[in-house]
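Before we start, here is the structure in question, set down as structure tokens.
Only one protein chain is missing; all other protein chains are in place.
Up next is chain A:
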């Protein structure tokens, strides 16, 4: 059950393990340390100072759940439910015919990026009927990744609009389904993306690739913080 891999060497005994309080409030630097837990999760490094909450958003079937599962070092929380006949004509699976389940609440995973940064990653549900959950997922988030599938670019507009409207820093990741020769510049133009928003390409199924997306987001957020303090 607990197939976990830790990216960081975890140099200390698990003296600093335990999540940094309620997820929605996870701001930088969690003060209170909790006692060691006895579960099989890899311990967080005792030096972990920055607990960063990240949201992964995007259209239906863009690969959000796949990405959270790929990167998580703990057993990911996933709320996948089999798509039923009731969704015929509502849940449009063109292009992702192999997809047979959909997120009905949210995905959750954790990844230790380096000795000081731990990301708590929340994957949003993609279908419109669950969008009401997004506010909760965004609250307290440092930044967001918008995953886009270029076969359904229009599905990502809602996410981008919402993030822009509330001023949450974000990057866009083109999840490559092996379908296109679009350059990132073409994707940027099609999305009419602000030049200041980083755009990267990834394969959400590959851990290293998915991790690079999160690193790109953290860099972007840090650079915005630096700019702001100048």
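Following the convention adopted for this analysis, a residue touches a chain if its C-beta (ideal position, glycine included) is under 8 Å from a C-beta of that chain, and two chains touch if they have at least 3 such contacts; residues count from 1.
The rule is simple: contacts and distances are computed from a predicted model.
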item: "Flavorubredoxin", "Septum site-determining protein MinD", "Dynein regulation protein LC7" or "Nicotinate dehydrogenase subunit A" - which is the UniProt name of the missing chain; value: "Dynein regulation protein LC7"
item: Per the touch definition above, residue among A:90, A:190 or A:208 touching the missing chain; value: A:90
item: In chain A, positions touching the absent partner; value: 77-87, 90-91, 101-102, 104-105, 125, 127, 129-130, 132-133
